[in-house]
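Data block below; observations after.
For this view, one protein chain was removed and the others were kept in their places.
Now for chain A:
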Amino acid sequence: MHPIAEFFDGAAEIQAEIAQRDLDTTDHTAETARVIARHHPNRLTLTVSEVVVETATTKTFRVGNGDPLPPFLAGQYVNVFTDGTSRPFAISSSPARLDHYDLTVRRVRGGRISNQLIDALAAGDTITTTGPMGTFHHNPLFHGEDVVFLAGGSGVAPAMSMIRDIVDNDLERRFHLIYGSRDEQDVIFGSELDALAAELPNLTVDHVIAEPSATWSGRTGFLTAALIEELTGPLNGRMVYVCGPQALYPYALEQLTVLGHPRRRIRFEANGAPARPEAQPHWPADVDPAGEVTVTVKGRSFRTPRNRPLLDALEDQGVQPEAACRSGECSLCRVRVLRGQVHTAEEAKLRMSDAKFGYTHSCVAYPLTDTEVDF
């Protein structure tokens, strides 16, 4: 007790209350860890129980650890760590079924990790992931209960989870999926989607095939404004989700804008660093994107091409900053630029103070000159 406390009216009663209180004997260290692990574990160690061949280029890996997995919102992803790097994959399974997550992976031409997973990952193998993350999910506070999803290729994975959510949780939500694929053989979850659409009055699934075979009788071509409007009718501010290859995004935005759809009612799933950072207007005109510069981190220096994201360049050297979305959004791979000039791509969602103090998101940042970073 403070020496002056005794002069305060009421001090003796308070002192007595302290003395007679039951002692809190909870192990708060264990309790806190338990709650965090249940909802937001830093890492999950998951075993592949089943591999489903979806198409010639796509597999679904069913993973779990024997315990109920952390809950997620349909549309969220986990980041899979492998071979010194990581890749985010949307969960395609239902959020009502927490005994497993399904990760649906499609081959990316020239992609290292997607091909490794498809070629090598087998039942019984173990992978390390983050917990579920991301903001690409239905938010009932403002998305409304009548939504549209434009999917391209494996971008259907989060839509599949959203649809399974509607089915398993018996939601009233109306869901219209417009799903573009290159050809009929590329369609993922085709029979399940068609069966559910036949069964559920609130679910509509339209396939659009870019390069159809002679026997295809459905829609063809691209997801044009005219086609979207024909299939959905007036959008009337319905939330539109877009997930697919990078090229789909500016195209979908343009088509939706033609329809007068407000930007704030469109949600794009983050999908990697820009393929051509030098194509962005703020890339300096006279700087060769393929040219090499020296990057220094924690006392080590190495050469890397300017158009390789800093995060990948660091991982090439065995230096692994924390990472998750690898698309500029989540900020986990934030690094400080101590020296040199860095091109931060438009995808980076930096905090206002980051620019002032020299921080960037390494997954979408490119060293234009010799550069030193720290994290």
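We take it that contacts are C-beta pairs under 8 Å (C-beta built on N, C-alpha and C of every residue); 3 or more make two chains touch, one makes a residue touch a chain; residues count from 1.
By definition in this document, contacts and distances are computed from a predicted model.
Q: Mind telling me which option in "ABC transporter permease subunit", "Carbon monoxide dehydrogenase medium chain", "Glutamyl-tRNA(Gln) amidotransferase subunit A" or "NAD(P)/FAD-dependent oxidoreductase" is what UniProt lists for the chain we can't see?
A: Matching "ABC transporter permease subunit", "Carbon monoxide dehydrogenase medium chain", "Glutamyl-tRNA(Gln) amidotransferase subunit A" or "NAD(P)/FAD-dependent oxidoreductase" to the record, the invisible chain is "NAD(P)/FAD-dependent oxidoreductase".
Q: Among A:Gly66, A:Gly124, A:Pro140 or A:Pro201, which one touches the chain that has been omitted from the display?
A: The single option touching the absent chain is A:Pro140.
Q: Please identify which residue in A:Ile4, A:Ala198, A:Ala214 or A:Ala290 touches the non-displayed chain.
A: A:Ile4
Q: Hey, which of A:Pro68, A:Pro234 or A:Gly291 is the one touching the hidden chain?
A: The single option touching the absent chain is A:Pro68.
Q: Mind pulling the chain A residues that touch the left-out chain?
A: Those residues of chain A that touch the unshown chain are 1-2, 4-5, 7-11, 14-15, 17-19, 21, 23-29, 31-32, 35-36, 38-40, 68, 70-71, 73, 95-96, 98, 135, 139-142, 264, 321-322, 329, 331-332, 334, 349-354, 356-357, 359, 375.
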